[in-house]
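Mind looking over this structure? Questions follow.
With one protein chain withheld, the remaining protein chains of the complex are depicted in position.
Presenting chain A:
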Amino acid sequence: MTTWRAATVASTARLTSTARSIVLDVPGWQGNLAGQHLDLRLTAEDGYQAVRSYSIASVGPGQLVELGVDKVVDGEVSPYLVDEVRAGDQLEIRGPLGGWFVWRPADVGPVQLVAGGSGIVPLAAMIRARRTSSSVAPFRLLYSARTPDDVLFAPELDNAGDVEITFAYTRRAPDGFARKPKRLDRTDLAELTLPPADDLTVFVCGPTGFVEAVADGLVSLGHDPARVKTERFGGA
C-alpha cells in the first residue's frame, strides 16, 4: 500500500466547466473503502515531481479507479489534471489511504453527508458503496455548490434512489429556488440535516473553511464531535 505504482489514464469526462472525472487503470489495485483517498504523483521530463491527495470516487472490485478533480486557479497539479491529461497518459499513485473517514456497508446507522464543492467526491463513493451493497442505512446528503452548473456527478445524484438529497448554492440558485444563494449557516444545518442521534455518523468534506464552519455548526446543534468525521481539502 505504501509503494508508488504506475497508473494509466483510461478515460476522462467533463463534470463541470472546472471539474473533470479521471478514470485510472491501476494494475494490481486491490479495491478501496468508500471515503479513502490516494496520493497522486506527477513527474516532469526533467524529473521534477509534485504530489497531491485525491479522494477516490469509485468503490468495488476491478482495477479502474475514478477521481473527481476540481481546478484550483493558479494551482500546480489540478489545472493539469482538469485541462491537460488525456487517455493513455501515465502517472503514479499510492494508496488507498486513510482508515477514519470511511463508510463500510456493515455500518447500519443513519448517515448524514455534507459536501462543499469537490468535497462531494468521497461522499459520492459512500453513496455508490451503499447502492452496490444494497445497504438500507438511512442516507441524507446536503451538498453546497457555487451554482447548479457546479454540481459534480449531477446525473448520478439525481438517480440516487432513496438517498435524500438537498442542494444549497452559494453564488446562484436555479429560478424559483426558495433558499437564496449564501454559505451554509447554522439555521441551514438545523433545517436541512438529520438531528443529533446516538447512532448517527456525519461526514463533512470540502475546502478547509467550509469544513470548519459546518463542523462547528453541527457541534453547536448538539452533535457528538466524535461522530462528526471530517476531511479538509485545503485552501481557505
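Assume a residue touches a chain if its C-beta (ideal position, glycine included) is under 8 Å from a C-beta of that chain, and two chains touch if they have at least 3 such contacts; residues count from 1.
Everything below uses one rule, namely that contacts and distances are computed from a predicted model.
The unshown chain of the complex is recorded in UniProt as "Sulfite oxidase-like oxidoreductase", chosen from "CRISPR-associated endonuclease Cas1", "Sulfite oxidase-like oxidoreductase", "Phosphocarrier protein HPr" or "Acyl-CoA dehydrogenase".
When the omitted chain is restored, the residue from A:L97, A:V163 or A:L194 that touches it is A:L97.
Residue-wise, the contact with the chain that is not shown comes from A:E84, picked out of A:E84, A:D158, A:D175 or A:D198. Shown as candidates are A:G60, A:G109, A:P181 or A:G234; the residue that touches the absent chain is A:G234. The chain not shown here touches chain A at positions 1-2, 6, 42-45, 48-53, 76, 80, 84-85, 89-92, 94, 97-101, 208, 212, 215-216, 218-219, 225-226, 228-230, 232, 234.
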